[in-house]
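A single protein chain has been omitted; all remaining protein chains appear in their positions.
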Amino acid sequence: MEKSVLIAGFGGQGVMSIGKMLGYAASDAGKYASFYPSYGAEQRGGTANCTVIISDEEIGSPAVSKLDMLIAMNQPSFDKFAKKVKKGGSIIVNSSLVTSKVEDSDIAAFYVPANDIANDLGSPKVANIVILGAYIGLSGALSEEDGKAIIKKMLGSKADLLDMNYQAFDKGLQAVK
Amino acid sequence: MEKSVLIAGFGGQGVMSIGKMLGYAASDAGKYASFYPSYGAEQRGGTANCTVIISDEEIGSPAVSKLDMLIAMNQPSFDKFAKKVKKGGSIIVNSSLVTSKVEDSDIAAFYVPANDIANDLGSPKVANIVILGAYIGLSGALSEEDGKAIIKKMLGSKADLLDMNYQAFDKGLQAVK
Amino acid sequence: MEKIYERVSFTSKTSPTGYCPGCGHGTAHKLFARALEHFNLRDKTVLVYPVGCGGLAMPWINVNVIGAAHGRAGAIATAIKRANPENFVISYQGDGDLAAIGTAETIHAANRGESITVIFINNANFGMTGGQMAPTTMLGQTATTAQSGRSLEEHGAPLRMAEMIATLDAPKYVARFALHDAKNILKAQQGIMKAVELQVKGEGYSFVELISMCPTNWKKSPAECANYIDETVLKAFPLGVFKDVK
Amino acid sequence: MEKIYERVSFTSKTSPTGYCPGCGHGTAHKLFARALEHFNLRDKTVLVYPVGCGGLAMPWINVNVIGAAHGRAGAIATAIKRANPENFVISYQGDGDLAAIGTAETIHAANRGESITVIFINNANFGMTGGQMAPTTMLGQTATTAQSGRSLEEHGAPLRMAEMIATLDAPKYVARFALHDAKNILKAQQGIMKAVELQVKGEGYSFVELISMCPTNWKKSPAECANYIDETVLKAFPLGVFKDVK
Amino acid sequence: MAKIEIDKEFCKSCGLCVKECPKQIIQIGRTVNSKGYNVAEQTDESQCIGCKLCAIVCPDMAITVYK
Amino acid sequence: MAKIEIDKEFCKSCGLCVKECPKQIIQIGRTVNSKGYNVAEQTDESQCIGCKLCAIVCPDMAITVYK
Amino acid sequence: MSKEFIKGNEAIAEAAVRAGCRFFAGYPITPQNEVPEYLSARLPEVGGHFIQGESEIASVFMVFGVAATGIRSMTSSSGPGFALKSEGISFLAGGQIPAVLVNVSRGGPAIGTIEPAQQDYFSAVHAPAPGGFRCFVIAPQNVQEAADFVYEAFDIADKYRTPVYVLADGMIGNMMEVVELPKMRDLAELPSNDSWRFNKYNDDGSARILSTYMPMGELMQKKNKEMAAMYEAWEKNEQRWEEYMVDDAEYIVTAYGSSARIAKSAVKELRAEGVKVGLIRAITLFPFPKDAFAKLDYAKVKKMFCAEMSIPGQYIYDVQNAVLGQSQIIPIQTSGGVILETDMVVAAVKENL
Partner (left out) sequence: MSKEFIKGNEAIAEAAVRAGCRFFAGYPITPQNEVPEYLSARLPEVGGHFIQGESEIASVFMVFGVAATGIRSMTSSSGPGFALKSEGISFLAGGQIPAVLVNVSRGGPAIGTIEPAQQDYFSAVHAPAPGGFRCFVIAPQNVQEAADFVYEAFDIADKYRTPVYVLADGMIGNMMEVVELPKMRDLAELPSNDSWRFNKYNDDGSARILSTYMPMGELMQKKNKEMAAMYEAWEKNEQRWEEYMVDDAEYIVTAYGSSARIAKSAVKELRAEGVKVGLIRAITLFPFPKDAFAKLDYAKVKKMFCAEMSIPGQYIYDVQNAVLGQSQIIPIQTSGGVILETDMVVAAVKENL
């Protein structure tokens, strides 16, 4: 089993941290994982994306031509990367910011209004945790427990935020069920 | 016809200028000529030497393993280079400063007390012109006229010194006859 | 009503600079572009731009530009001006570029008194590569390669290029301004005008250092950056004209 | 009778330096060797010597030496001292080396305040390569690459490294002496003693510039060189202590 | 009588004009431009004295001033 | 009472000691050393005051001074 | 040993510390910045020293100075920075000083692009600088190997008293992977350097001279001959490569570094489709693993493919020199930050069956 996902969005959307959390979780779960980031030359205002691969075996290319999954956090990312998803793959669309729909019928689409959910929870910052939940709900590469464990680990001393993050995670999971 | 000569001595003895004069003379005479200098790392106090080749054809290596002729202006040069002269070759020894004798019977030796001759002429500086004369007298690569012409050209505006230089040249010529 | 402030005529009409919000590079660009406009130099101008964030402006400014290797703008500008005296030559450089790797080129162009205008953006760090310590970083300021802050013992004090260059005989105008508020920006504009005029008149070398902010790597809002400059940076880098040969 | 002046104990007993007659490098070597002898430092010493004539002393001085690339002695000395604080580190450099190609390394070692002793032989030209113009060549002085003499307009003025370094915060002792007569040599010896002592006490960076002669390339006898220094060189390079932090 | 115009596509929401305006009549608004920045806007044109300070401080020449 | 000793193999005939000696009792002599240099020599030991100036100026530490 | 999910540049830095590296000097350049950043904080913790040089030149010469005192030292950079380090590398080789150089390479020439590429091959392998010397060059293909090879590089450097050049790329430097970091070395167990470090006086009290200047041709030639003999010893003893499904292969893909892991995916894909294809991955680039190519049965090999992230090709030239015309070699190349893709390799092979 080898699963690739590309996560893309504006600089400030926590795209890189979702990717890293997936990697840490996979690592903790005893799997192989790679996280490959791509930045523009400009420090800000550009877009950011990363590719994460989780696998039971040694990983070949960390930057694949055809994706199992795309997480599109904003419209430009959707426009740029939707065509890189392979037939049978899926796209998680942050429908709070992306207005387009997935048109290819061979690709599964999951619309998760991550920013709205996060705002409803009272913390715009957890939009990326919502997405983390959605990814785990869908990909099968990691378990729910893996996801929660890594959230706990990442928060570290800020345990007071744990509940809120778990909630965001659960909302994400449910959104794709 | 290709004739090689290595001229060696202390830094201040005009070794390089003899070499260059031979080259200029050969060039003026329509021949091929090469002048290849070798300096130490120290600006002063070291020894200097150059190899001059005069030829009717294009010249191969400008730094030959076996010399047709050596001009040894001081003792260290004699010690270092005498063994590089080929059988049948010759050595012009500045016997004013070199006390050794050529021991190899296959090598012709010409002892020219260049500094003494120059001093006698009243100008210690023309010792190298004495040697130039000796070279031309011996090598056959250049004619007497070639030698005198180049002396004249080199002196340029200092024509008042011409006589003295011609005298030195002639003494050199005679010394090897 | 009449327009009393508008964009420089030859900069991009369609998009802003590529810099982060509040970045001093934008301000600096505006100021020298304004000076070129003022002296009608646009069609003679050759801009030597650096490796560093300052290079992002290159398609925006719409003057002839040549991209220097990191630190070498001083040498490139020198030579272009010597061989093409009809060109107006600006060298635009960051502090990593001008005061670290390019120290030699900077000092020797100044010492030879080349007829060029040097605009030096001192933002107290290596902006483009992600906030490493520069020779100009403040004591106590953190940087990705000085994570507990620059210290006098380990790193020495912030390097004052303008003062050092002012010790040389050849430079004609050496000054330092700041870009963190309108008052200072107006003074900087005057200084740049003066430096540009000097080259126009063929009088020699000028050096204008501009204390600038890098909100992204300072990890402060632009407004906080402005305060930091007032409270801290200007103590290490006093503003002023260090040399002005008439 | 008692010996009141003798050779330094650890320099060559069999041969003089490799320098030309009258060359200031020999004098400079003698002075710092004497200082090492005085403070009993020979067995701790690491001498970073340059590419340039100054490198010729290397087998003569009999201390541990490392040959720098041209201009890089400042960086090498910095790092050796940081990683080996028990060593006494001297960087010995010519003016082509320290003030041309090595400008950046020179200034940054000084600005960081490295605990090293820099001996700078200013002989107003590139000696070893045959008398090319250096940043320190006199106005009007001829050189193989400035055959009608250095000119202010084309080449700028002689570069005063000591003065420039004295504008920095970190250096503890910055001074210039001359080596052309006994009186000046004695003063230079004092300055070098002071600079050496500073490192011995762990107090930081010192820089001693020595105005030196190069009879071969100046095309003057040693005695004429001494006069040239008195009459011309010292006008461009005034002697003095530019910084002395207690 | 004076007014300013802010070019929405040039504004990067840095807030320096807000800080600088002596009349405190600029704020970061709710409009988002195509690059995702909330654009600065003038709140009360009538108070504008045309001092140009906002335009002078704007790193991106987003502001034009009329008087 | 003072005197100097000049190490012949160290002397390079630069003449700086000659220039420096306040008593003018050093000259470049006729002895040539193995490197081809005419060696400096003291002309009148009796006048030497042991001031060391000759030794101080000698770039090659060819001179030892006794007093 | 526990595993960590760690960024390539940080793995490189931590591995160096564990190998006993106690000095690092470098200058910022993307995509290797986390190496100096990490070490700026880490080295002081273990009693080591970090200096951000005023340039790449200063940095490499800082390493030259400290490595010459026997302390394990490293510098890192990327393409343009390695141009500036070239004189210093020449000094490390000429001075026979062990040190480790890490190139997290990007696209070129000149500033080029900060994205990953393999365009520094010739520079690393054939001519890190003028002068005709070589570095020992080793190329990791993933983060694990980046850590392992950097760790080992210090031992190779000490063994031969040579600079060892680890040729990585921006992909390896910037990606994170699950890695088992090597164990912390005890400095006391490292080989003694008292016989050669220049800042130790000899037992008889005489001084040591570390000079790369050889005024006499004979001396210089002697030294060149010694170096040439060392390179021959490497060629004999240190060639390293990986073979994957080569035994029955009719088609051989060869690659190194990041390209090799990508090529391996392609080989797996092709094997799954029944294509008899194998991979030869060069691990050491100098010494070049020419034995891997010499021992192939060319009667069986129908075609070879050489994949690299460089246009014009570079690695392919050394492959040609190893294959000596015994098989056609088809290039598969991207460059300048365009990443080689598994599909490209698969397609190239299929087109040539």
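Labels A, B, C, D, E, F and G are assigned to the chains in the order they are written; within every chain, residues are numbered from 1.
Everything below uses one rule, namely that contacts are C-beta pairs under 8 Å (C-beta built on N, C-alpha and C of every residue); 3 or more make two chains touch, one makes a residue touch a chain.
In this text, all values refer to a predicted model and were calculated from it rather than measured experimentally.
Participant: Of C:8, C:31 or C:69, which one is in contact with the hidden chain?
Facilitator: Result: among the candidates, C:69 touches the missing chain.
Participant: Check each of G:223, G:240, G:276 or G:302 against the chain that is not shown and name the one that touches it.
Facilitator: Of the listed residues, the one touching the omitted chain is G:223.
Participant: Mind pulling the chain D residues that touch the left-out chain?
Facilitator: Touch with the absent chain occurs at residues 51, 67, 69-71, 96, 100-101, 103, 126, 128-130, 132-133, 135, 144-148.
Participant: For the chain that got dropped from the picture, name the residues of chain C it touches.
Facilitator: For chain C, the residues touching the absent chain are 43, 46, 48, 51, 55, 58-59, 61-69, 72, 74-80, 82-84, 87, 104-105, 107-108.
Participant: Name every residue on chain G in touch with the hidden partner chain.
Facilitator: 57, 79-80, 82-84, 86-87, 90-91, 93-95, 103, 105, 107-115, 117, 119-124, 126-127, 129-134, 211-225, 227-228, 231, 310-312, 314, 317, 320-321, 324-326, 334-339
One rule holds for everything that comes next: only the chains that are shown with their structure count from here on.
Participant: Which chains lie in contact with each of chain A and chain F?
Facilitator: Touches both chain A and chain F: nothing.
Participant: Would you say D-G or D-F is joined by more C-beta pairs in contact?
Facilitator: D-G
Participant: Among the chains, which one keeps its Cα centre farthest from the Cα centre of chain F?
Facilitator: Result for the farthest chain: A.
Participant: Report, in whole Å, the distance between the mean C-alpha point of chain C and the mean C-alpha point of chain D.
Facilitator: Chain centroid spacing, chain C to chain D, equals 34 Å.
Participant: Provide the list of chain E residues touching at least two other chains, using ranges where the numbers run on.
Facilitator: Residue numbers touching two or more other chains: 12, 37.
Participant: Chain C: which residues touch two or more other chains?
Facilitator: In chain C, 19-21, 100-101, 103, 128, 130, 135 touch at least two other chains.
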